[in-house]
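Worksheet: one structure, shown below.
Omission of a single protein chain aside, the complex is shown with its protein chains in their original locations.
And now, chain A:
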Amino acid sequence: MKVLVSRLFFLVFVVLGVTFVTFIISHLIPGDPAQMIAGQRASPEVYAKIRAQLGLDRPIWAQYLLFLQGLLQGDLGTSIRTQQPVLDDLRHYFPATLELVLFAFLLALFVGIPLGVYAAARKDTVIDALIRLLAVSGISIPVFWYGLVLILIFYGKLDLLPSGGRIDPSISPPATITGLYVIDSLLEGNWAAFKSSLAHLVLPGITLAFAQLALIVKQTRAAMIEVLRQDYIRTARSLGIPSRKIYFRYALKNALIPTTTVVGLAIGALLAGAVVTETIFSWPGMGKYVVEAIGYLDFPAIMGFTLIVSVGYVILNFLVDWIYTLLDPQIRL
């Protein structure tokens, strides 16, 4: 309980800090949204009116206080570009991003960890070298490059997978239950929608996951190699416990402690990475929304996005701390 209170307190500070910094930066960028809305040839009166509407005529600290005041009432302001409340916009785009990030996360986790274990178990063999090569590629090749290459191969050449959107335009999306098409279509029993939405997830999911998968492989491999050297692994072998069980149970639970740190960071990086991936794959999520907002100098939308991501990040970190206590009996919150 005490921990929870202190974490919430921490959250308040993070939100204050993040919003403050984002606010300053986005208002220091040269450019004037009022000018963009009014157009080049608007009269000074119209321009002044629009500035007043947007609150841009007030001093910057007053604008920030106004933003915080709205925030306390659960109001993130109105998007300059869409003319909709930012909260509604984000609510609309959030499930798509969540679906993509979750898919990429599961991919990075459930492919990355076994690959790391496997590489460590077969250390210094060809298999290990191949897995390490994969990991190095994931870390060093930029996202937009292999995103485009994947599209070129699997959509352009092979025509196996779609290259954009969440679902085939000829199929109507499932009714919103969770907002995640793959899950909603399953709940509905809509097989066609499930297949289509899953197929649409594959390329952007791999693209988004690759770099984090690589980091998880590297970390898991390093941690496993360290753990496999420990005396208690020799003890387990001396008791006749089969190798597979030693790797995936006895060693992995120890190796997951340092890996958890990387996994926590990976989720944050996936949220941030969604911005680029969604743009490449025209994925209708928050990332694409915010890229468009930036083009418009849509301050409220940018602020709203930043806020959501940073709050999500803090909550994830809290989860990571909690997972440590499950893995390591010597850690108490």
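Following the convention adopted for this analysis, a residue touches a chain if its C-beta (ideal position, glycine included) is under 8 Å from a C-beta of that chain, and two chains touch if they have at least 3 such contacts; residues count from 1.
Here is the rule we use: contacts and distances are computed from a predicted model.
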item: Hidden chain of the complex, named as in its UniProt record, picked from "Oligopeptide transport system permease protein OppB", "FAD binding domain-containing protein", "Gas vesicle protein GvpL/GvpF" or "HTH iclR-type domain-containing protein"; value: "Oligopeptide transport system permease protein OppB"
item: Residue touching the undisplayed chain, where the options are A:97, A:254 or A:277; value: A:254
item: Selected from A:53, A:235 or A:261 as touching the chain missing from the view; value: A:235
item: Footprint left on chain A by the chain that the document does not show; value: 124, 230-232, 234-243, 245, 250, 253-254, 257, 327-330
